[in-house]
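Report on one structure; see the data block that follows.
The complex is shown incomplete by one protein chain, all other protein chains being positioned as in the whole.
Presenting chain A:
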Amino acid sequence: MNSTNRPLSPHLQVYRLPLTGLISITHRMTGVMLSLGLILFLCMLYAIAGGAEAFAAMQAMTDSILLQIVLWGFMYALFFHLCHGVRHLIWDAGCSFDNETLNRYALIELFVSLVLTAATFAFFIL
């Protein structure tokens, strides 16, 4: 039996993931990160419930550079996960499986998630 010429599955260490593959794993990673972010959301709710002083202390913390980075990282992850999630729903409807549409949608969702994050940033500042 010739065992040297068989097709191999793509090995993660030598296989360069295409854009669609990178987006797919990013969807999973943002999902896990957003889930962990729920713990921070819970802390925030209890700071609001804790009264004016706890609220002021919480805002002093969220004004820090570190938590601003966390907040906007969370926001981008949220919109990315939302955009790719909408695409999963489109797939579930049985649409858009050809290569050209896959790559075009990948670029569209990257663009739209950035636009939504920028729009939310503007909304926060205004």
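One rule holds in what follows: a residue touches a chain if its C-beta (ideal position, glycine included) is under 8 Å from a C-beta of that chain, and two chains touch if they have at least 3 such contacts; residues count from 1.
Rule of thumb we're sticking to: contacts and distances are computed from a predicted model.
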Name under which UniProt lists the unshown chain, selected from "Glycosyltransferase involved in cell wall biosynthesis", "Carbamoyl phosphate synthase large chain", "Peptides ABC transporter substrate-binding protein" or "Succinate dehydrogenase hydrophobic membrane anchor subunit": "Succinate dehydrogenase hydrophobic membrane anchor subunit"
Sole contact to the chain not displayed, among A:17, A:48, A:69 or A:108: A:48
Chain A, residues in touch with the chain not shown (by the definition above): 28, 31-32, 34-35, 38-39, 41-42, 44-49, 52, 55-56, 58-59, 62-63, 71, 75, 78, 82, 85-86, 88-89, 92, 120, 123-124
